[in-house]
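The next block holds one structure in the form of structure tokens; read it before the comments.
Note that one protein chain of the assembly has been removed; the remaining protein chains are unaltered in position.
Here the chain labels run A and B in written order, and each chain numbers its own residues starting at 1.
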């Protein structure tokens, strides 16, 4: 095992503030192909942060759109055969055009059909892979203990295999959890903050995947972009939790905090 | 007509509190196949209550997932031919595996295509059927006065036919309305509470169907489980209505109340 470094970065580190400021200036067009549970929420998260989301899902349109977008997210949460065809086209187009793209392998390892789809998509060289510990472990070839879309493993447990996955795929790997670990295999950055209530609102993790795609559209260093997106999420989540009375008001406060975060 | 009993049960009856406590302890994996209008809301409702929702909809995945889930919901609100294929597979797998499952026959009776789909699904022996009075009347073979997904009949009017439907299908039948009636044909339990504003937020009824599936995953008596889910909904709705200023804040307060309900 090669020597690796582990650093920490949290809001308001200069890099994060700068990246968020850039995001708001450029409003990167973010092509989102995600699951039907979180489409609305994801669009609102990106708008609150300052990006410009567009959910284009038809097989006939995704290549054209992935080519002009600043970043692409592919999330397999409710993938069907029809969706998978569009995802393959989008991933190939993003790869060919040099558009940075993110894959969120929801419940990979727990269900064979989608695990195969994710494996195929990996051949199109995603810029970043974001998942919980179980999903990252599953992808890395370990035995996944996935229970639906929830993580039963802890993010730190997944770090060694996350690094290997990053080395093998060339992608940034972001393991979400109480502490997020973001690694390129050589260097790992930990992002703490956030709040456990973030796991009680559907799509918080999924929308982080989309926001990573937005940040990749304005920040060329993919490790830094992924860290910035995660850190922005953590601070908005932490602030929102402090002022909310339950899961409903947390979701509302999260969007408010994200839209008001001063860059 | 056989002799039947009619009782009432509302929060905080011991059975309800116990079932909710169990739900929070076990976080039952709930397989939700529902309409595209309410997926996000339904997931947030289940998370707020303490269950573990997963929307798995691909024909290739639903059998595997219905088999491992603690409960399954099938809601035909926006059913297409593709969806219907997956629903048939999921219902058959749930039946075969002994996973309790719920059908929500949205607008059955009002539209022929979905009525036929629902009739087919009934052959897979749902554990519970949840609908408004018009839908239950339609299913019971009476003439449905359905106007879209709204109910134009009252829940009490549907009770006699709901009992017959329960006897004929072996399912618990839950008729939602100002008062919910839940029956196994022999015994009927009325759940009052709630608030009219609950009909002004989309998906409240649909998410109750999903929550019934979650409760069925932790409480083996299906009548009791269905009553507990309904009573939890009624109290959260009633508390939320008291503190909201319109339909938007009601939806937020409903999730807050549900997530804070002390079991």
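Criterion: a residue touches a chain if its C-beta (ideal position, glycine included) is under 8 Å from a C-beta of that chain, and two chains touch if they have at least 3 such contacts.
Keep in mind the model is a prediction, meaning the values are calculated, not measured.
When the missing chain is restored to the complex, the residue among A:10, A:47 or A:97 that touches it is A:47. Of A:15, A:61 or A:221, it is A:61 that touches the chain left out of the display. From the set B:46, B:91, B:107 or B:189, the residue in touch with the chain omitted from the display is B:107, counting the whole complex. In the full complex, chain B contacts the hidden chain through residues 35-41, 77-82, 107, 111-114, 147-150, 200-203, 244-249, 251-252. Although one chain is not displayed, its contacts with chain A can still be listed: residues 29, 36, 39-40, 43-44, 47-48, 52-61, 64-65, 82, 251-260.
In this section, only the chains that are shown with their structure count from here on.
Distance between chain centres (mean CA atoms), chain A to chain B: 33 Å.
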